[in-house]
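Have a look at the structure below before the remarks.
With one protein chain held back, the other chains of the complex are shown just where they sit.
Here is subunit A:
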Amino acid sequence: MADKRKRRRPDPDSDSDSDTRPFKHLLKPDTTILSSLTTLAASTAASSSKTLTLSDLRLSAACREVSDLPPSAVQSAIESLAVSLARSILSGQGFSFTVPSRSSANQLYVPELDRIVLKDKTSIRPYSSVSTVRKTTITTRILHLIHQLCLKNIHVTKRDLFYTDVKLFQDQTQSDAVLDDVSCILGCTRSSLNVVAAEKGVVVGRLIFSDNGDMIDCTKMGMGGKAIPPNIDRVGDMKSDALFILLVEKDAAYMRLAEDRFYNRFPCIIVTAKGQPDVATRLFLRKMKMELKLPVLALVDSDPYGLKILSVYGCGSKNMSYDSANLTTPDIKWLGIRPSDLDKYKIPEQCRLPMTEQDIKTGKDLLEEDFVKKNPGWVEELNLMVKSKQKAEIQALSSFGFQYLSEVYLPLKLQQRDWL
């Protein structure tokens, strides 16, 4: 990877006279910035102690969590369920499922864990009720399909699953929702069901890992980077000389950084899920963080939605809180673009957007969320956003030139250790 140095742009200090971009003059030589990053990486590696689990907090009884199970275990879980269902039918009782409720009333934010977990409330889903008969039938059908997958030990996508019985499922949201229910019922992660979502996230930078036995060097994946494999269990042997992981909300910013080979100037791994993160990207990020013990810095839009995406990476989504232990990455730092940056970097008025009523409402709702409250810096920034009623996308920085993001903004941010 070191031979990539020749692709580096000329040292910023050598052409500083001709460069008039704002704040460019503040930049110190890259070596200074690199050394500050090294200390960050070192402190992260040192501090990452054993992560807490629910049982550590004596919450395992009150909360529900799933674990990775091998296909054979999933298979036998389904089989014993099927036998009990058959018994219930034969005895003339009909049948029903006991499904853990995934409604927001059944969610709990645990500050010690810094993630959302599912409480133990369950609902009965009987076959012989008009309101649940459809869902119950879909659940049995999905169970049957999963059983087959486990027998043959193959993976299919959610779309594949939906197409096995379009007439019954009617639309994919229904089969997807039941799939999550099945995970909860069986107490396994969705990945253990051998059902994956289509590839969405991409990774580029100083990372080498094996995908199903093939070694992948993410510096040699071209501009687009390597698509994050949908099933995490075929990923292994992660190696990296990066100093940090840069999480990017948007494809556009990701492309800019990949094309400018930002990871060569400052050794890093750049990841994006192109908007709301999917399960695979979240699993992948967590795996990187746990195995490589690198700090994670996030670059998201300065709007409530950006912060929401950050929270999904950090604390998990409510929809999949049953598996938050595997899906969340602790200790993500909010690098930018933060509401305070709008003025600090003098982003011109025409690049800022007024927040809509909906945006402001979302912002205020976020202020009530525990995962925001735990970080006073975030609260301050969010308050500023709601007060100024202005938002800006990462692209707003392009008003100073397309490469301003990679050549001035990010280096300066890193130099100033300006993350929350």
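As a convention for this text, a residue touches a chain if its C-beta (ideal position, glycine included) is under 8 Å from a C-beta of that chain, and two chains touch if they have at least 3 such contacts; residues count from 1.
Basically, contacts and distances are computed from a predicted model.
Its UniProt record calls the unshown chain "DNA topoisomerase VI subunit B transducer domain-containing protein", which is the correct pick from "DNA topoisomerase VI subunit B transducer domain-containing protein", "3-ketoacyl-CoA synthase", "50S ribosomal protein L19-2, chloroplastic-like" or "SAC3/GANP/THP3 conserved domain-containing protein". Here the missing chain is touched by one residue of A:K119, A:R141, A:H155 or A:K239, and it is A:R141.
Of the listed positions A:A42, A:V133 or A:A198, the one in contact with the omitted chain in the full complex is A:V133.
For the options A:A86, A:I124 or A:M215, the residue in contact with the chain missing from this view is A:A86.
The chain that is not drawn here is touched, among residues A:A42, A:L151, A:V166 or A:A198, by A:L151. Although one chain is not displayed, its contacts with subunit A can still be listed: residues 76, 78-80, 82-83, 85-87, 89-90, 92-95, 127-128, 130, 133-134, 136-137, 140-141, 143-144, 147-148, 151, 168.
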